[in-house]
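Let me begin by presenting the structure, written as structure tokens, before commenting on it.
The complex appears here without one of its protein chains, the remainder shown in place.
Just so it is clear, A and B label the chains in written order, and each chain counts residues from 1 on its own.
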Amino acid sequence: MRLRSLVAAVAATAMGISLAACGGGDKNDSSGGGSGGDQTLTYWASNQGTSLDNDKEVLTPVLQKFTQDTGIKVNLEVIGWNDLQTRIQTAITSGQAPDVVNIGNTWAASLQATDAFLPFDGDAMGAIGGKDKFVATALATGGKEGTDPTSVPLYGLAYGLYYNKAMFTAAGLQPPKTWEEMVTDAQKLTVPAKKQWGMAIAAGSYTENVHFAFINAAQNKAEWFDKDGKPTFTGDGNVQGVLRYLDLMQKDKVANPSNAQYDNGTKSVNDFATKKVAMVINQNNADSSIVANGMKAGEYGVVPFPAPAGAEQVASHVAGINLSVFKNTKHKDAALKFVKYMTDATTQTTLGKPFSSLPVLKDAKPVFTTDATEAATFSDIYNTKSKPLPLVPAEDQFESTVGKAMNSMFAKIATGGTVTADDVKAALKTAQDQVAAGS
Amino acid sequence: MSVATQEATPAAAKPAKKKTRRGPEHRPGLNRWLPYLLLAPAVLAELLIHIIPMVVGIWMSFIKLTKFFIANWSAAPSAGLNNYKVALDFNNAVGEGLLKSFGVTVVFSLVTVALSWVLGMAAAVALQPPFRGRGIIRTFFLVPYALPAYAGILTWNFMLQRDTGAVNHVLNQLHLSDGRTFWLIGSNALVSLITVATWKLWTFAFLTLMAGLQSIPGDLYEAASVDGAGNIRQWRNITLPSLRPVNLVLVLVLFLWTFSDFNTPYVLFGTAQPPAGDLITFHIYNASFLTWNFGTGAAMSVLLLIFLMIVTGAYLLVTGRRSRRA
């Protein structure tokens, strides 16, 4: 039987090719129940909790409630961050896609450009509860400016500067309000004898690095793309912003050179939680990791990631997870109902705590922490001190090229080299050329 | 034992039964279709998984398959030779990146193949004369090859960590370094890559060479000994020439494997691959999946394929000619 299906498969291929070559092919019908009134949505969720299983545990009752309310079943798959982007790409390429998917909101404009996702136009937006229910900056991440977004915010996240209260008290320091104070504090808290460093940074992670390239440049009022979507990476503000961040390891020496190998935020957060460093800059979902690694909730505080004195007060990009509906879904109405359900106040409150996320709805209160000060700080950052990453189709290329350039520069610094402003400019020029060649 | 054999047997065997009296090779007319029937499953599988996808891949390299078109790629406009131009324009960032990656890969494969061959040969020769425990040692040496690639590479990744890794610990204990060397970033990344790939590959060279050594008749060595030839001369005059056919194939296979090695950089570096560890297949994978430019990625793959074909062809030509002369 297998042999025969193999033969069938080969025969099919020949025809499949001609389809691919001339017709583009019809979109598949495999992603849902297809026939009859019995509707099943396929939902790809990103990894927000402590493990894929943990995500499943958290989401299952929430999805069950949705099924009870509407009769629509949801087939859940939780996908790790390592795989999510590739899986979405192959889904777009093949049309063999889920109905609803989580995306990192920074990808929104790039994914919008593929034309594979349902635009939330007037009707669709109405069906999920209207655009006014969302925090305006959060919704702005949904797609290119001036277009109907192809994604809507689901979980809000923002960067904050976590500091170890005991270490600060012991050194007689106050949490920093400016970049300069942060560096001075970090230097005082860098004690080689105790193997203690002022800060930990995920200097080997291109996604983390590019966020800080963006934030630091934004503090210098520099943009990465002009109005026409052309890259402007080599501006002075961009170069100085990148260099300022690199200097945490290079000139200020407040971060362990080992950090150049930290290829995700987890490692720097672990250093903070195990009290090897006094400060770490991370998104608010670090809370669960910090606690999981042994630090108690009251032992750390959070302030906005500070800008240099006199610079623009940008402390974070508008981070978070968005929800998108694939255009070729067979269950558009059901999918929209699901999006509405996931973004309503009750569900947001239910999921806010386990996933340590900020509410994306106006007037909602953060529930991810019981620490009122921390909640207020993050709300303030998210609502007033955050700027969306460039909302252009080439955003994904900006992330990978600039991020990887920063990886290399950190590697050079860590291995004893020097990176000057000219080096930064040259590296950003290469990144810019790559982006220009790719679009 | 196999479904395929049983299914194929009755149909194929019947006509053969009636006529044959001589060896199958001498009956051109009788079983004209039998060999084709026997080959059919293999041909179909090769067509489906290798040949047709390759043709599609070549076609992809001529269209502008960027993120604007992947959802509906029949609408992607023709790119002509543009994807190739971009990939081969070494003054431009993309072409320059490809060229650098190509250079890294050449160094990586040459060194890895050479090291693997030398280590494999050294061990095979050392284990040539029988002694107590030879079988155990031989078996033990094969473990890295038997291990699933990712399991071995993950272990190396763990060992090559800067602060918690075994490699720095050992070097520090031996006073060879301060124990704070970076192995997975910067220029050392290439050293790590070669080490890990060699760790896995040398045992394949060992396995093959050892098998080759067993087929060399012992009296050749005895005769040489009588003539007063030392071990080194025996190795040069007997072992090496006898292993020539094995070596020819071995070196080529090792080269093809290392040159398109994907697992090692992918598992060892993950998303944070340093420029010094940017092997070409991984580079193409990133060019396709990270920047969504599948057209350029396909063009790069085709160029890689052409390169491998030229090298293989030239290799076979040169070695073939030399052995005919010899």
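Note that a contact is a pair of C-beta atoms (placed from the backbone, for glycine too) under 8 Å apart; a residue touches a chain by one contact, two chains touch by 3 or more.
As a convention for this text, contacts and distances are computed from a predicted model.
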- Pick, from "2-hydroxyglutaryl-CoA dehydratase", "Carbohydrate ABC transporter membrane protein 2 (CUT1 family)", "Aldehyde dehydrogenase family protein" or "cytochrome-c oxidase", the protein name that UniProt gives for the chain of this complex that is not shown. "Carbohydrate ABC transporter membrane protein 2 (CUT1 family)"
- Message: Going by the stated contact criterion, tell me the shown chains that border the hidden chain.
- Response: A, B
- Out of B:V106, B:A211 or B:A314, point to the residue that touches the absent chain in the complete complex. B:A211
- Task: Identify the residue among A:T60, A:T90 or A:Q313 that touches the chain left out of the display.
- Result: A:T90
- Item | Identified contact with the non-displayed chain, of B:I49, B:A75, B:L240 or B:V318 | B:I49
- Task: Using the touch rule from the top, list residues of chain A that touch the missing partner.
- Result: 2-3, 5-6, 8-9, 12-13, 15-17, 19-20, 25-28, 30, 47-53, 77-83, 86-87, 90, 93-96, 264, 266-267, 270, 274, 285, 288-289, 292-293
- In the full complex, which residues of chain B touch the absent chain? 1-5, 8-9, 12-14, 16-17, 20-25, 28, 31-32, 34-36, 38-39, 41-43, 45-46, 48-54, 56-57, 60, 119, 122-123, 125-129, 131, 137, 139-152, 154-156, 158-159, 163-166, 168-170, 199, 202-203, 207-208, 210-212, 214-215, 221, 225, 230-231, 234-235, 245-246, 249-250, 253, 256, 260, 262-263, 266-267, 280-281, 284-285, 288, 294, 297-298, 301-302, 304-305, 308-309, 312
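In the analysis below, only the chains that are shown with their structure count from here on.
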- Let me have the rounded angstrom distance from the C-alpha centre of chain A over to the C-alpha centre of chain B, please. 37
- Complex interface listing, chain A residues touching chain B: 2-3, 6-7, 9-10, 13-14, 17, 20-25, 82, 85-86, 89, 92-93, 95, 110, 113-116, 204-207, 257-258, 260-261, 263, 327, 393, 396-397, 400-401, 407-408, 410-412, 414-415, 430-431, 433-434, 437-439
- Item | Residues on chain B engaged by chain A in the complex (per definition of touch) | 3-4, 7, 41, 44-45, 47-48, 52, 55-56, 59, 66-68, 70-75, 86, 92-94, 96-97, 161-163, 180, 182, 184-188, 270-272, 274-275, 286, 289-294, 296
